[in-house]
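Structure incoming, see below.
The complex appears here without one of its protein chains, the remainder shown in place.
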Amino acid sequence: MDEDGMYETSIGPQSGRVSQNDLDVGLLQIVEPDGSYASEEVPALHDDQLCDLYRWMLLERTFDERMVKLQRRGELGTFGSGYGQEASIIGSGYALKDEDWLLGMGREAGAMFLQGLPMRDMILFWRGIEDANREMAKRNLMIAISIGSHLPLVTGAAWGMQLDGADSVVAAYFGDGASSTGAVHEGMNFAGVLGAPAVFFCQNNQYAISTPFEKQTQARSLAQRAVGYGIDGIRVDGNDVLAVYKAMAEAREAAQAGSPMLVESLTYRLGAHTTSDDPTRYRDRTEEAQWKRRDPLDRYESFLRSEGLWSEINHEAILEDVNNEFDAALQAADEYEPRHVDEMFDYLYAELPPSLQQQLVEFKAFLEDRPDAYDYIDQRAKG
Amino acid sequence: MDEDGMYETSIGPQSGRVSQNDLDVGLLQIVEPDGSYASEEVPALHDDQLCDLYRWMLLERTFDERMVKLQRRGELGTFGSGYGQEASIIGSGYALKDEDWLLGMGREAGAMFLQGLPMRDMILFWRGIEDANREMAKRNLMIAISIGSHLPLVTGAAWGMQLDGADSVVAAYFGDGASSTGAVHEGMNFAGVLGAPAVFFCQNNQYAISTPFEKQTQARSLAQRAVGYGIDGIRVDGNDVLAVYKAMAEAREAAQAGSPMLVESLTYRLGAHTTSDDPTRYRDRTEEAQWKRRDPLDRYESFLRSEGLWSEINHEAILEDVNNEFDAALQAADEYEPRHVDEMFDYLYAELPPSLQQQLVEFKAFLEDRPDAYDYIDQRAKG
Amino acid sequence: MQETIVGAINDALHSEMDADERVLIFGEDIAESGGVFRATDGLKERFGDDRVLDTPLSEIAIVGGAAGLAMYGYRPVAEIQFSGFLPPAFDQLVTHASRIRWRTRGEWSAPLVIRTPYGAGVKALEHHSESLEGVYGHLPGLKVVVPSTPRDAKGLLTAAIRDPDPVLVMEPKQIYRSFRDEVPEESYEEPIGEAAIRREGSELSVISWGAMMYPTLQAVENLGVDAEVIDLRTISPLDDETVVESVKKTGRALIVHEAARTGGFGSELIACINDRALMYLKAPIERITGFDVPVPLLSMEDYYLPNPPRIEEGIKRVLTA
Partner (left out) sequence: MQETIVGAINDALHSEMDADERVLIFGEDIAESGGVFRATDGLKERFGDDRVLDTPLSEIAIVGGAAGLAMYGYRPVAEIQFSGFLPPAFDQLVTHASRIRWRTRGEWSAPLVIRTPYGAGVKALEHHSESLEGVYGHLPGLKVVVPSTPRDAKGLLTAAIRDPDPVLVMEPKQIYRSFRDEVPEESYEEPIGEAAIRREGSELSVISWGAMMYPTLQAVENLGVDAEVIDLRTISPLDDETVVESVKKTGRALIVHEAARTGGFGSELIACINDRALMYLKAPIERITGFDVPVPLLSMEDYYLPNPPRIEEGIKRVLTA
């Protein structure tokens, strides 16, 4: 069309028109909703790893159930459960390596446990105890409460890994709602330009609180947004743990080789947004029921049965283990030393400036003078 | 794949993988760089309209030249020329209707003139005289200096038109640099959800100041970003005035019918970013020369010649007209009444709050007392 | 009728949408589910999808979209779910909403309202508890109001919606439902830019706003001092007249706010008193505020928040200095 190739990619349609209808993203599935699968598609995992995936999904589910109960008893501030997203959370987390970073948004507890976070610290997190964040950071984990705001950090940290020639990636966990924010856009586009080892893992659970995916964007998939950044995307059945694992492993590898990727994990939040939310206000039961039939644990159970591995799974024993782990974690959390006033000031700066030092000193003196202030300070709920 | 259609668009590749290689956006061209064209592709414009397009492009070019000279003489603060982008600016502006809004970024003077803005006011704008913005607003025009920041306003105003059932659209003019901002992302995505009558007209002139398009994004085109919002895009040769006109007319019509569109106009900024910029610091002459060979006026001249319309064009007479218009505009701008202190406070609120009133009164009293303050206030450059 | 603050807000939205069809509301989760605090409950059912809209999770688009609608002639009332999520849209406030009228020399205006719950004390997650009124109050062209009673919540929101200029309504969510009070059934405006004297007194002036009004009033009561208590109600434009007149009378002042101390809006009040009533001061003005730290996570937030004993000690210092 032009001698010097400046109008590149111009061999396409003369109309220059492009629409999402020109692109059928497809869906990576390994185990279909009816339980069928092609053996050659199954990722090369050992039997014990295949069983392990089930164990972790059950852990996620049990943890979520216990947390919701704890919150109902007034022992947590609020809690956002991953119920229904177990395959998405665990399949992705299982593909990460120890050295990887994971910056998330809270609905990926199991992926954080997989990176070594003790359960206790997730309880502390939802109790609003600052030290939970330290324990996360120790394992290269962070939760960003401001939705979407962490994606530029993800890109920045991945850029650091790239400069270091590190053998790791940064995984961003975020939701369909987050995808509409400017921070997510800028973070992904910049990562594409840098070729930074970042994996953008988007759990499209169909809702951002009450807002369904159709109101979040006109795009039929979020994976197709990758095209706009010149990076690759994968759309994966988020209720198929093997498919999610495969997608994430693939994305991780590409990212490490300098091609950041966007993975859209198509799933469904079966529970409430958080314990403060009431989904009956905005969605109907039949939809929930439809997705309940796609329960990720059931689907994976049928796979394990077909593989003759189900007999390896002692469901009750796993449940007991997980519950014991939770009990111990809860006890540790309950025993967690009481808050102390210094914590408010600690770590704001490497060295506390004089005026802040003075604020602290004065406040402590005040507390000595006026112990009745504790009537207002004493923790209302646990945590 | 699944009985209830919840995994929609899943008839695509089993891999769920998507990349920009899956999408060849193409390029809308009517008059090829070598001057050839297929008659049936030419938009249905009268001969005088076809001539008019040339006249407007020449006006744009002449205006830009005069403004650059004016700035060199110290009679403007700074100026951003549209040199090289005449087809992009005029072709798009020509497709807009009187009732349409145009919110831009400054490099679309001719499109604003087409909407009725007097040249004087564009001179005043670059002299930093507030009233220029009023004259723009009167004609539903605005320039946003903070790059990309106006896209949400575009979506909001278009939403208003939609609610009103108005027969108009809002055209957003922005650049390749702007496309990387969060505001552009959020504005376009929201417009897609609303189905608001907005046309997002992106002049991809290959540079954001010194930053070339390849460093702006890994995406090969910006038109393909439309796919991520579920809206349609067009990639058009921005140096082909007829193609730009056609793309914009098409986009305008779609937008009015409830389908906002993104138009990427592929062009080149032949001049400096602004009069403060020196492009030799970041790009080489051969590239500029390459694009100089694609001069939009030359290409259109060859079209007019082929159509036998070139004889209708009295080049010298147009130049003289435009120069006269500019001279008159400049004189009007020079005669523009001197600035007055009240202007700083005027219109900040519908009604000035007491404390601001007091600031104004005190400042005026000060100026009476200390006329030597004018030594510091007197305008250094014109405007 | 007896209403909570959140009820009064809901009521104001109903009336204004009834009265003016250019009023429309939108934000995250405000339509289908009626808002995370139920402030917009029932509005979608009453006014339909066109005028009550759930948006994508897009604070930039919400605030900028409101500005665009307002420029075009509508009267948008947008909700930012928590004030901690207004910072992503800060640029839209600074760069556009606050200066549309100014930029276009009155040709356009931007009569938009941003409503947002602010402040600590509800045991929420990080970023859900901040108070940046000092930041927003520094932006020329933007009005900022903070109601602290159901009556003011309705009246100020009504005034904000009718105001020809952009208004940020910061709603003290800690006291959204903590009490009911008499609220007139018909619509009315509480004037933007006027502080309210909650209690007349002669010994000292105590100035506060938002949720901090209540520990402040309680501290005054506990001590039994004859304090004049001023509810600022509007941060911008500031009613310095009421503040200054009160301090001229009492010669002593205490300011209570939950935002961080340094650069908080309390400092502007002190500066105003310095400007116009310095020579009346018998003692330094005290500030009881949040500390210069981020609002702690929920387990610690009650350490951070001013409480009656802290305020009492402040009052005592002002009275004895």
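By letter and in written order, the chains are A, B and C; residue numbering begins at 1 in each of them.
Everything that follows uses one rule, which is that a contact is a pair of C-beta atoms (placed from the backbone, for glycine too) under 8 Å apart; a residue touches a chain by one contact, two chains touch by 3 or more.
Just so it is clear, the model here is predicted, and its values are computed rather than measured.
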{"item": "Omitted chain's touching partners, listed by label", "value": "A, B, C"}
{"item": "Absent-chain contact - pick from A:Arg134, A:Arg285 or A:Lys364", "value": "A:Arg134"}
{"item": "Contacting the left-out chain in the complete assembly, out of A:Asn189, A:Gln224, A:Asn239 or A:Ser265", "value": "A:Asn189"}
{"item": "Given C:Ala219, C:Val293 or C:Ile315, the one touching the chain that is not displayed", "value": "C:Val293"}
{"item": "Residues of chain C (touch criterion as defined above) contacting the omitted chain", "value": "84, 87-88, 90-91, 94-95, 98-99, 102-103, 126-127, 130, 132, 134-135, 137-138, 140-141, 236, 238, 259-260, 262-268, 270-271, 274-276, 278-279, 281, 283-285, 287, 292-294"}
{"item": "Residues from chain B at the interface with the omitted partner, ascending", "value": "77-78, 127-130, 145-149, 177-178, 180-183, 208-211, 215-217, 276-278, 281-282, 339, 341, 343-345, 348, 355-356, 359-360, 363, 366, 369-370, 372-373, 376-381, 383"}
{"item": "Chain A, residues in touch with the chain not shown (by the definition above)", "value": "130-131, 133-134, 136-138, 142, 144, 146, 149-161, 163-164, 170, 182-183, 186-187, 189-190, 193, 346-350, 353-356"}
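Definition applied: only the chains that are shown with their structure count from here on.
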{"item": "Shared interface partners, meaning chains that touch chain A and chain B", "value": "C"}
{"item": "Most widely separated chain from chain A, with each centre as the mean of CA atoms", "value": "B"}
{"item": "Geometric centre distance via CA averages, chain C-chain B, whole Å", "value": "39"}
{"item": "Multi-partner residues of chain C (at least 2 other chains)", "value": "55-56, 58, 60-61, 88"}
{"item": "Sequence positions of chain B contacting 2 or more other chains", "value": "182-183, 186, 189-190, 193"}
